[in-house]
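The structure's right below; bear with me while I get my questions together.
Just one protein chain is left out here, and the rest sit where they should.
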Amino acid sequence: MSGNSLGKLFRITTFGESHGKTMGVVIDGCPSLFTLKESDIQEFVNKRKPGQSEITTSRSESDKIEIVSGVFEGKTTGAPICILIPNADNRAADYSALKDIYRPSHADFTYQQKYGIRDFLGGGRSSARETVCRVAAGAVAQLILQSWGIQIVAYTFSVGNLFVKQVSKFSKVQVESSITRCPDSAVAVEIESEIRKAKIKGDSLGGIVACSIYNVPVGLGEPVFDRLEADLAKAMLSINATKGFEIGSGFEGTKLRGSAHNDLFNVKENQISFDTNNAGGVLGGISNGNDIEFKVAFKPTATIRQKQSVLTNQNTLAEMQLEGRHDPCVVPRAVPIVEAMAALVILDHILLNRATQL
Amino acid sequence: MSGNSLGKLFRITTFGESHGKTMGVVIDGCPSLFTLKESDIQEFVNKRKPGQSEITTSRSESDKIEIVSGVFEGKTTGAPICILIPNADNRAADYSALKDIYRPSHADFTYQQKYGIRDFLGGGRSSARETVCRVAAGAVAQLILQSWGIQIVAYTFSVGNLFVKQVSKFSKVQVESSITRCPDSAVAVEIESEIRKAKIKGDSLGGIVACSIYNVPVGLGEPVFDRLEADLAKAMLSINATKGFEIGSGFEGTKLRGSAHNDLFNVKENQISFDTNNAGGVLGGISNGNDIEFKVAFKPTATIRQKQSVLTNQNTLAEMQLEGRHDPCVVPRAVPIVEAMAALVILDHILLNRATQL
Amino acid sequence: MSGNSLGKLFRITTFGESHGKTMGVVIDGCPSLFTLKESDIQEFVNKRKPGQSEITTSRSESDKIEIVSGVFEGKTTGAPICILIPNADNRAADYSALKDIYRPSHADFTYQQKYGIRDFLGGGRSSARETVCRVAAGAVAQLILQSWGIQIVAYTFSVGNLFVKQVSKFSKVQVESSITRCPDSAVAVEIESEIRKAKIKGDSLGGIVACSIYNVPVGLGEPVFDRLEADLAKAMLSINATKGFEIGSGFEGTKLRGSAHNDLFNVKENQISFDTNNAGGVLGGISNGNDIEFKVAFKPTATIRQKQSVLTNQNTLAEMQLEGRHDPCVVPRAVPIVEAMAALVILDHILLNRATQL
Partner (left out) sequence: MSGNSLGKLFRITTFGESHGKTMGVVIDGCPSLFTLKESDIQEFVNKRKPGQSEITTSRSESDKIEIVSGVFEGKTTGAPICILIPNADNRAADYSALKDIYRPSHADFTYQQKYGIRDFLGGGRSSARETVCRVAAGAVAQLILQSWGIQIVAYTFSVGNLFVKQVSKFSKVQVESSITRCPDSAVAVEIESEIRKAKIKGDSLGGIVACSIYNVPVGLGEPVFDRLEADLAKAMLSINATKGFEIGSGFEGTKLRGSAHNDLFNVKENQISFDTNNAGGVLGGISNGNDIEFKVAFKPTATIRQKQSVLTNQNTLAEMQLEGRHDPCVVPRAVPIVEAMAALVILDHILLNRATQL
């Protein structure tokens, strides 16, 4: 497996297992001369932290990040930046039961088949714990983008059947005002209640994260394959538990006619804008200056606390009720992960675009 | 722009513009010793050919493919295979009107902004004509996969509001039995009628292509970033006019509870199977041996034959009714393109997977 | 085999076999807005052309290049540029004798073993005919570099035991003043005579090409692996028949003491220069503003017109005197190839370097 890197010029490589010594990420290609503080990165990582509220997993990790290379006297030097996030709350003993079984809809079976071996402690490499590395690296990208005026705001668009009816330009403050990360406070209350109910029943929920990127320059994206939306789609579908990606009008937009779907240009005082944004900010694989708007589907958490049939390594079935800490719904904690992945893609494309014209 | 290649070990690079001399694709990394005939590739390319029915563009291209390298005495040699598809029905004159304007929801504006120049003849490089190269290369991949017993079948799942209600394991014959490539004959009739109506009105339609891949070995996919579904998503979102990708239960699946969504294992005579396929054939980014099932959303064609507001290169708006040949709905011709992209991804991952174990 | 591409941002992919339909190269990532004429590229390609003098192979190829994509109204558009160079003087019949034998020090044996098949016509893919693609692509790079004031001059430094004693800053005119491409006219005469003698005897000669790159900006090179000299070394060792690369003081420099080898700085009117150039223009993998100076070793041509022992595909030895057209010494025609490869590396690194600082 050599698929642990993402990006061309701003390139990250992650490593670490759920109950190994440490998680970590190497950022190669971070431009030099950016002022970078561990505490700034920590803020982003904290948003993803387990145990942050009653509706997330109870695993307790401080997720204290440490920059071990690439920063000198507070500034990036252009050398690779390695960030370590040690695992603290390891409970290897909890997982001995998983050694010989494959849980349904988990990666246990496929990892074992592919590699002929697997670290079964809390999912090992396949655990969503790996995403802490993405959030740390994505924080660096977001800080740089922010310094250029580019903002990324993701939020909980839906959980189960509950969804935001009135979409608007939500602020980070609105998103963070609920532990659900749903910026519509009425829906947030319902979602919180729904997640609590699922948790009590030992069941789980899925949902959709929406993401907007504001102030993106025109011209990002490298057709014909490295289209901006193609790289965003890949980045999003590389997150654990994702099952779908759509940009702009997405699947619903397929029902419109072209005459209704086309985004007409607008010109005011020589400034070009668009009447609508069915494109979601990309045309022909290249950003058009409008907001980038996309959604990501997350399936209900595969881990549930109900008796279920599992496969054993003897090719038999067994009934089992699994214990272990997990999120009854990953969506609230997925919000910062989606933002991180978006930032990584956008920054990489900004750097790539520097080579476009003579 | 250096984004015109896709794949790691089975790697394609496409070139050519809509009204340039020739389209072409180089396949680098095709395994040696495969028997390859131009006529076999031609069959796949013909399915995408313009002018194949009354509901597609009237542009007339023979799309006659020619292999100019990499094949010796009928077999692949391991050397790069270049396939040329000359452009015949060029009508540069038709496009002089486009020189100074940017059509809404087209790539005219973004290409001009990004590159500071654009080939405006029929969309130049941004034209979906480029996908003929993908189909040619994808044909090679499909032929190899078929020789290993792996089958890819895509079809028109929906156009506008019309969609297949009863999904089953459709055959290629069923798909090809209608010019709409919708295998549900009742729905196919409705769709055909709908497309004809849109054509008459000078309007356009969108829709959804569904794709199944049968007999995929367990173990394809390279976590954590080069997950199989991530690479499929990227490949699909790199196709012109796509706005979404979902695998397995997709966006709808987010409404289920984990207890309903989990795909339980089944064991019969030591053969492992799954009760359901909400996963769409992938777990943890790796194929699980179940059918790969995904959908791709296509927006309504941006080109319409109605008076519309366009942007001029003087930053003013103008009313204009555009002429030129185009598909009122790209979905029927997108079916072979989706299959081609799927084949490219699957074959690349089969080769990558050879390096997994010691 | 997927090793037919070189470069990261300015990336070339070559295809074609010695006696196939056409040679070709795709340049992906060429910056837009550069004025590019076929005739300008042709001039570079002509310098490598077979049959250009009595001391080269008698194969007669017009090597007429054709740009089939990526250029619109005389300017690069940022789309991939495909250049075709059709093969004209094919003499497949000449090579039937090679079908079942492996010539010593040729790639016949290794291609057959690796791929299980080989195009044996004139070496197929392993023929140095492939380098015409590099020269065509390198011409584009050189034209761009020239427009920025960067000059690349390679020349025949030695053939056999004859070498240039007095190295200076040779001009392209000096290099081209002899068919040997040796700018020292006295040595050139000797070399020409030596090559003629070898030709008559049916024997062959090796030699060394020296290359200087003038006016290179400080800062090119991406440590720690993609050092400028590392990428130059790879590019040069990827040329047929090369056996060595050295930069600056090279192998001889290993005999010096540090106190003699260090290149001391010089400052005049705030301009920094160096007293010597043992570094060959690179320090720590990054260009230092001094001229880049390197040498490339070419072995004597493996094809000779003398009776030799060859291996048969029956694992026996046979005596054979091979016919077929070839260069008794590749060095004169290697000069433009070395320049081309150097240009590709330098331009790629200039584009990469645009992403270095914030």
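Read from first to last, the chains carry the letters A, B and C; within each, the first residue is number 1.
Here is the rule we use: a residue touches a chain if its C-beta (ideal position, glycine included) is under 8 Å from a C-beta of that chain, and two chains touch if they have at least 3 such contacts.
For clarity, every value in this text was computed on a predicted model and none was experimentally measured.
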Candidate in contact with the missing chain, chosen from C:L205, C:I292 or C:I337: C:L205
Residue of C:D28, C:D63, C:D184 or C:E229 in touch with the missing chain, whole complex considered: C:E229
Listed residues A:L36, A:I65 or A:I81, member touching the removed chain: A:I81
Residue in contact with the excluded chain [from C:Y95, C:Y111 or C:Y155]: C:Y111
Touch residues of chain B, complete complex, unshown partner: 8-10, 29, 31-34, 76, 78, 144, 351-352, 354-358
Contacts of chain A with the absent chain, listed as residue ranges: 1-5, 8-11, 13-17, 20-22, 24, 26, 28-29, 32-33, 66, 68-70, 72, 75, 77-82, 114-119, 124-125
Touch residues of chain C, complete complex, unshown partner: 1-6, 14, 102, 104-107, 109-111, 113-116, 125-126, 130, 158, 160-161, 198, 203-208, 218-219, 221-227, 229-238, 240, 242-251, 253-259, 261-267, 270, 272, 278-280, 282-289, 295, 297-304, 306, 308-311, 315-317, 352-353, 355-357
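Note that in this section only the chains that are shown with their structure count from here on.
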For chain B paired with chain C, centre-to-centre distance based on mean C-alpha positions, whole Å: 39
Computed distance of Cα centres, chain C from chain A, in Å: 46
Chain A and chain B: spacing of chain centres that average the CA atoms, whole Å: 26
Residue list for chain A, restricted to those that touch at least two other chains: 352, 355-357
